[in-house]
Every structure is written in structure tokens, then in C-alpha cells.
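The other protein chains are all here in position, but one chain of the complex has been omitted.
Note that the chains take the letters A and B in the order they are written out, and that residue 1 is the start of every chain.
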Amino acid sequence: MSGATQTTEQGATLSFDNVSVRYAGLTRRALDHVSVVAEPGKMTAVVGPNGSGKSTLVRTLLRRVPLESGRVTVGGKDVAALDARDLARRIAIVPQREEPVLPLRVEEFVALGRHARRSAFGGMSADDRAAVASAVDRAGIAEAIGRRTDTLSGGEWQRVRIARALAQAAPVLVLDEPTTFLDIAHEMAVFELLDELASQGQTVVLVSHQLNLVARFASHIVLLHRGTVAAAGDATTVMRGEILERVYEWPLVVTRDPAVGAPALLPLRGSGRHRERPSS
Amino acid sequence: MNEATRDRTDHAAHSPWIAWGVGALLLLVVVILGLSIGAVPISTRDVINALRGIGDPSTIAIVRDLRAPRVLLAALVGAGLASSGGALQGTLRNPLAEPYLLGVSGGAAVGAVTALAFGVAQPALITLCAFVGAAIATVVVTAIARVVGGSADTKLLLMAGVVVGAFANAAILVALADAPPERLRGALFWMMGSAADATWPAVARCAGALLLLGGILVWRARDLDVLSLGDEPAAALGVDVDRVSRQLFLVASWLAAATVAAAGLIGFVGLVVPNIARALGARQHRPMLLMSALYGAVLLVAADLLARTLRAPADLPLGAVTALVGVPFFLLRLRRLAA
Partner (left out) sequence: MYPHPRLIRRALTVLLPFIGAVACARADTATADTATADTRDAIATAGTVTASIAADTDDFGAPLPTDARFAARVVSLNPAATEAIFTIGADSLLVGRSRWDEYPKDVERIASLGDGIRPNIEAVLAARPTLVVLYATAENRAAADALARAGVRTIALRVDRIAQFYRMLTVLGRAMGADARAKIVTDSVHATLDRVKALTASRPRRRVVWPAWESPLLVIGGGSYIDELLSIAGADNVFHDMSAPSPPVSIEEIAKRDPDVVIAGVTRAATLTASPSWQAVRAVRERRFIVQDPAVTGRPSVVLGMAAVQLARALHPELRDSLP
């Protein structure tokens, strides 16, 4: 990483080795000997039903939950050995939810992404400013720059948060459900952005409910079920009816989507009362 | 979170330089008024002469040893309370947080009342006991939050603070329930808040606390910016959330404790002024803390002026004056929020 105009980061491998997490007071582990490897240049997606441990995986990176066993490494370095600032320089995380309590201007908000690289009193260096500009540009929020964070729409807010993570200029980018509350157009924009970042060499890890979009964009998918890995691999390997039905406990059918031919999931049942049934 | 894009008049767009300039000007004005107004009419020229040691000895003593320390103490206390409030609002992620929610006032009052109950008469000693009481209370609050929740969770801090505060109030009432009338009066007078007994040593102590503790807050202001985003985002951006929140909480509380020790219980300043500073465009914590200190000083010097002129020669308690001024202001601000 060098140069004032660096806009892409070379990724580093993020690896969860046999990670187990148990929340206090619960008998079942939230994560039970889970191993996930996310490589640079790829979009790795972690999917699974509610309660399967997806968000817990992200929380272990935030170090908000202790590991019962196993370890997490980034670029070969054990995460536990890094202090908060070092970690933030290597992994940029966009948490699931965030409410703006004390409003800032979007520009200031995105600039907070540089916190781990700035000293207590120093101003914004040329590198800092370039990183922020590049992040704003890639996240597509340039017109919102002067606005206050509490005046943004849902979609803009999500993209501003992604911009902040991009400003961190870390080799690994982890996003926890980044497309909740987004409409189709914004959702696609986010996925295309992540796809582009991955293709430029960054390590992108995505936790998502959107199985179909994940199937379309992600090159490596990890399916979690009750804290363990039920399946891992590319879309064709993981997106199979028998695996998904078992995990999601709902009847479904897997077809191919007409746009790019990726596996697509169709949940069955649903009454269809308000629609004309095709004659059987 | 708003779904529709609001096209609100964005005060954030106004230049903060105006706010700084106006604040400095206001401070100058209220300080001059504070030095010039009092029971004895003294012209501004005589005030300036007296400050330099020229003139009638009574006038010099009045200006230098009565009005000047009082005005300065009010300014320092106002600055301290406002910046403490601002830091706590950031740490606790709540624009309605106030130093007194968190056990500071209760602890300080217990300290002072205990000293008074033991017949301590020296103001310096009472101040010290008040500060120690408040410091202990805040440590107890963080300890409770840690033991109960395993971390300095902000919701736990708030609840622990309220509980400790309630306990302290009960302790004070019990201690005062069978106190002789003079002790009772002295304790109440102390608690009501006043800059009337300001002396230069008290001013020096308060200035020291403000520089040291306020200085730490200004130094760590960037961490506050990040902390105020939330536990998870802050952790994601490289802040050791538990350790830093606890440290900032304690420093901000001790700063408030120093002001309570110096001038009794004065509410609203810590709550209202940081919101004013943010509304004037100081959004990030470093400028916000400094602007809060400036406007806090202005507010309290003005309040002190009102306290001694509204019903002269009686000295109204500072805490009551700030509440009377603060509440209407706060209602106006609420209307804007609710709009």
C-alpha cells in the first residue's frame, strides 16, 4: 500500500480456524468449531437462517465476544495479538445496525474511517484526504457529502457507512447485512460495488440473507446452520435444494435465474390467492 | 432514521467562526458586567483601575477580592460543567445525558454534608470532601456497571448512576434529618449552588482541575467522535470501547465533581450547552468541547449576575437560575427536534 492516489487495496486472507463461541448462560454454542477462509480477490458470503451464528462471526472480529476456542487470523496474524487500532487498519467492518445519535456531516462521518491511522492531534494528511475522496466516489455518495447524517434516506445511510469502511483502506472488508432496508436498485448497486472491489483484489466478506444475489455475485459461499458449517463452496455446490430445505426448514425449489444463469431459490407454498393460477 | 430526505435549514452549514466570535464577545461583555455590577456602584473605569490596584481600598477589595474571583469561578465552573456534559453525551451516546445523572451530584453532596456534619468549617476542606465523595461515587458506578454487565455498557452506566444518585440522596436526607438547624442551613446552602464564597485559592483549584481534566477530554476528543457512533462501529474503527469509555466517563465525571465541589449543585449547564454548541455547528468533539466551555462560561457568568441582581440583596441559588434560563431554551430546542 503506497502512494497518495491508491484506490484499491491488495487483500489479505481472513481465516476463522475452528472458532467456537458460547454466550454466557446458554447451553448451545453460538459457533461450534467453525472454519471459514476468505481469500483476496473473492467475495465470500456467509449465509444461513436467523440464529445460525452469522452475526456472531462478525462480532468475534469486533472482539465483542470472547472465543471459547479456535483463532482468527488476518494475513496470517492472530487477531487476538493485535490492538484495536492495528485491527482496524487490517479489517474494515460495517456492522449491521447503526443509529446516528449525534449528527455529523457526511464528509466528517466518512473521515472517521481514518481514525485508526490518525494521531490524537494531527490533521488530515494527503493520504487521508485521498482515501476519503476515493471512498466517497466508489460508494456513490458524492452528492450527499455536505448533508447531515440524520437527513439521509435509508439507502444513502447504508452507502455512507460503506464509504466510511472503504476509507479505512483495509485489505479486508466485512459487511453484516449491508442491504437491509434497501430497494432493488440500491441493493444491486451495493452488490456491484462489492463485486468490483473483490475483482480489484480486496478480500470481501459479506453476511447476507439475500441468497439469490449472493448466488449471483459471491465466489465462495459458507452456509451456517445452528452454529456449524452446513456447506461451503461455490454457488452450485451450496445452493442445492436438499441442503437448503434442511437448513431453512421450508420447502423450496432451486432453479436457474434467467439473467446470468446463477442458481436461484424459490420458496414454495405462499397462497397465491390473489393471482390466477395457471391451469395445471 | 428518516426515510424521506429532509430539506431542513441546516445550521451545520453556518460558519462556526461566527459562533466562536460571538461567544468570545459575549464572554467579554458578561465578565465586564459581572465586575461592574453589584451592591456598590462602581464605574467601568474604576473597575479597571481597581484591577490594577489603583483607587479606594474598599473599591479595590470589592473588585479584586469579591467580584473578580466570583466571576472567574462562575466562568470556570460553567466551562467545566459544559465540557463535562459534552463528553458524557458522547460517551453515553445520549444528547440528554448530564453529569448529575451519574452519581456525581449525589456523591459530592454526601461528601460535603458529611464534612459539615462533622463540624468542618474550612471551605477548602469541605471542597475536598465533596470532590472525594463524587470521585468515589463515580468509581462505584463504573464498578457496578462492570460487575453487573461485564463491561462499561452505557445503559448499565446510566442505570448504575441513577441508583447511586438515589442512594446518595437518601443518605443525605438521613444525615440531615436530625441535624441541628445551623448545620441543616449550611448544608442546604452548600447544595443550592453559589459562587458567592469564591476566593482566589478556590479559583486556582478549579482552574487546575479544568485544565487537567478538561485537557484530557480535549486530547481524547477524537476517540469521543468514534465512541459516539455506537459500541460496534467504534470497535470497528479501532477504539478499545470498554477501556476508553470507562476512562472518559471517569474523567468527565471528575471534572463535574470539581465544579460541584467549588460551587455546589448547578444543573442544566452540562445538559443544555453542548446541545447549543452542536447546533452552532461544532459537531466534532474537539470543537464542541471547546465551544461548550466557552458558552458554558458565558451562561454561568450571566446566571451569576442574575442571581445577585434579580432579588437584591438576596443571592438566588445559581442552580435555580440556570434551571429557569435553561428550561425555556430547552423547550425551544425540543420543538426543533420534534419538527
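Brief remarks on what is shown
Keep in mind that, in the parts below, a residue touches a chain if its C-beta (ideal position, glycine included) is under 8 Å from a C-beta of that chain, and two chains touch if they have at least 3 such contacts.
Note that the structure is a prediction, hence the values are computed from the model and not measured.
Note that of B:A117, B:A279 or B:L324, the residue touching the chain absent from this view is B:L324.
When you scan B:V40, B:A124, B:V148 or B:A170 for touch with the missing chain, the hit is B:V40.
By the touch definition given at the top, subunit B reaches the unshown chain through residues 1, 38-40, 57-58, 61-62, 64-67, 69, 95-96, 123, 178, 180-182, 184-186, 188-190, 192, 194, 196-197, 199-200, 308, 310-317, 320-321, 323-324, 327, 330-331, 334, 337-338.
The working rule: only the chains that are shown with their structure count from here on.
Here the spacing of subunit A and subunit B, counted between their Cα centres, is 43 Å. The residues of subunit B lying in touch with subunit A in their complex are 1-6, 8, 10, 12-13, 89-90, 93-95, 150, 219-220, 222, 225-226, 228-233, 235-240, 278, 283-284. Residue ranges on subunit A touching subunit B, taken from their complex, read 24, 59, 62-64, 83-89, 92-105, 108, 112-113, 115-116, 118, 120-121, 146-148, 150-154, 156-157, 161, 164-165, 168.
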